[in-house]
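Left out: one protein chain. Kept in place: all the others.
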Amino acid sequence: MTAKTPLIELRDLQKHYRINKGIFGHRTRGTVKAVDSISLSIAPEETLGLIGESGCGKSTLSRVLLGLTPATGGEVLYDGRPVNRRTLPQFRREAQMIFQDPYSSLDPRMNIEDIIGEPLRVHTRLDRKARRDVILPLLEQVGLSEDALSKYPHEFSGGQRQRIGIARALVLEPRFIVCDEPVSALDMSIQAQILNLFAEMKKTRRLTCLFISHDMSVVKHISDRIAVMYLGHIVELAEKEELFRNTLHPYTAALMNAIPVPNPALRRKIEPLPGDLPSPIDPPPGCPFQTRCAAAQERCRREMPALNELLPGHFAACHFCKGGVGA
Amino acid sequence: MQAILHVNNLKTYYYAGNRVVPAVDGVSFTLSRGEVLGIVGESGCGKSTVARSVTGLFDRSYTRIEGGEVLFDGMDLTRQSAKTLNRIRGKKISMIFQNPLTSLNPVYTVADQITEVLLLHEGMNRRQARERALELLTMVGIPEPKARLDDFPHQLSGGMQQRVLIAIALACNPQLVIADEPTTALDVTIQAQILRLMDNIRTQFDMGMLLITHNMGVVAEMCDRVLVMYGGVVVEEADPLQLFDAPLHPYTRGLLAAIPSIEAQKETLYTIPGTVPRFSHPVTCCRFADRCPHCAGHCRTQEPPLFRTGDGRGVRCWNYLSEKEEPSQ
Partner (left out) sequence: MTKFVVSRLFKAVITVWFIVSLVFVCTRMSGDPTLWILPDDAPEAARIELRESLGLDRPVTAQYVSYFADALRGDMGCSYKYLRPVNEVFAESAWATVSLGVLAFSLAILLGVLLGVMAAVHRNSPLDRITMSATIAGYTVPNFVFGILLIFLFSLKLRMLPSGGNSTAAHYIMPTLTLMMGPMANIARLTRSSMLDVLRQDYLECARSKGVPEIVVIFKHSLRNALIPVVTIIGLQMGIIIGGSVVVETVFAWPGIGSLIVNAAKTRDFPMLQYGILIIAAAVTLTNTMVDLSYAFLDPRIRDNF
């Protein structure tokens, strides 16, 4: 890997929620460890894909990273410097988010010009005409026309709204974008359009991205490296081809097996992963995957495996996979 | 294989103000015992409407079956009274829905919701129904089924909820199960479990299954035959091997090319130009004309019929006719 300073670095980032009970809510019933000591780095112009299922903490991670909710531990570094109260405004300008639901991420009472122009009103002193001069070419780049400016979100389809969301995220010319499942709510053909648009924007603007999804094929299409998340932990991290060629962690392997492949000749004969997604409240000690892992042993129940570099550039958090395909 | 359902030229229209939307505009298919027929398409293609038209499960204040017939068990379901339909629903034809959390009534227990079908159709008493409910929960693979009987839906995970819905659907040993996007709202690993369960059940009970989905992977995994729908009609019919290997209709080709693939790395994904237009009745051209790379003069003036090939396939495209060496049978 290059020796450049990563654009984004997470060090032992933690987000724990306490569940309170008692008549006055003063006693703690348990702790939800939504994000449990995650360390990651994203190099400039790299796209890191983050994949995981419900309850793994990926959405919480994205919000803590951007400072939308405060972390309970650890820190976020942007361009080598920690993000704190002083540096947050600058960070907010340069780090933006594209949301999952095109139907609820746009304020229905604001027209498109207001929606896309809002970041400019907050962060710059441009007047209305100057803002328009910024918005119009951007609108064209995302594939919408000028007459969209005076319209309202409900007049657009899901795919078009997502384009508006992308325009809004890019209007301040950020360096870093977090995409939280941006195409999950869209039809297949629209998904393709948005992914293409996204890839193009990424390239022309030299963006660094964190791309979150539960869809492995989408993540593989758009990312350079992929991190797999389970119950608040990163369980595997590798460059994408390497991840598929050489899957180390049993959960990643199960995830790959579970995806229905659009090729009937490849109908899977492997048993699906048993059990349910565990509850993030008060997880048991040891490996988070122990309850569903076919190869779980005594050590897994006692000791949390660390995310170690088992192969060059390929990290996995498992006691028992050593440079080969996991059990 | 014994055919149990014949849908002939089904037309279901929506009436909104003075607009008539031909949501389903002439769909025909046959389904046999033990067979899984998939209907695949994007939003608005009419696949969910087809599913609901079979048993008449739609809001009659703005939806009507305008034509065609649904032949099941010796009668035309489109001409039956609500009472007759209610006797068939849940007993001979049952449904599994997309979102298991919202499909279960939040204020009644799991036991209540399963036994309801048994009390309604099988003439059991409460004790018998509860025992059968326990059997069903075990059959669909719910751990600790006895404890789960008195749980409320919100206390179960998404996968468990869907298993409960499946248990309800199976309770009276139906001949046909209609599943409308049964795994779309579930996580990937849970989806795999549910698909496996549905497959086992289908073979074990020799049930016919109508599977509605927008996911091509699920189609490849589960279906014996596939109908691709667009704009309210079937544009292609084939078995999965044929469909994925050599798709005939331009829409199917476009759809398959638009999906990011795990195996191959595509630089950019193919995108079908334009968007789905809004159709009004009557439709007098090929519905895909505006977006089709091979659109010719004929395509805009007359809607092509569903041409049948020799090997059990169907394609609704004028170009198919001209491409073939021999005229269609």
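Order of writing sets the chain letters: A and B. Residues in each chain are counted from 1.
What we mean here is this: contacts are C-beta pairs under 8 Å (C-beta built on N, C-alpha and C of every residue); 3 or more make two chains touch, one makes a residue touch a chain.
Small disclaimer: the values here were computed from a predicted structure and weren't measured.
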item	value
Hidden partner chain, touching residue among B:23, B:88, B:111 or B:156	B:88
Where the missing chain touches chain B, by residue	55, 57, 82-83, 85-91, 94-95, 97, 99, 102-107, 116-117, 120-121, 152, 154-155, 165, 168
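One rule holds for everything that comes next: only the chains that are shown with their structure count from here on.
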item	value
Distance from chain B to chain A - Cα centre to Cα centre, in angstrom	32
Chain B-touching residues of chain A, taken from the complex the two chains share	53-54, 157, 159, 187-193, 195-196, 199, 214, 216-218, 220-222, 244, 254-268, 271-274, 276-277
Residue numbers on chain B that touch chain A, as the complex places them	42-43, 157-160, 187-193, 195-196, 214-222, 240-241, 244, 254-256, 258-263, 265-266, 268-272, 275
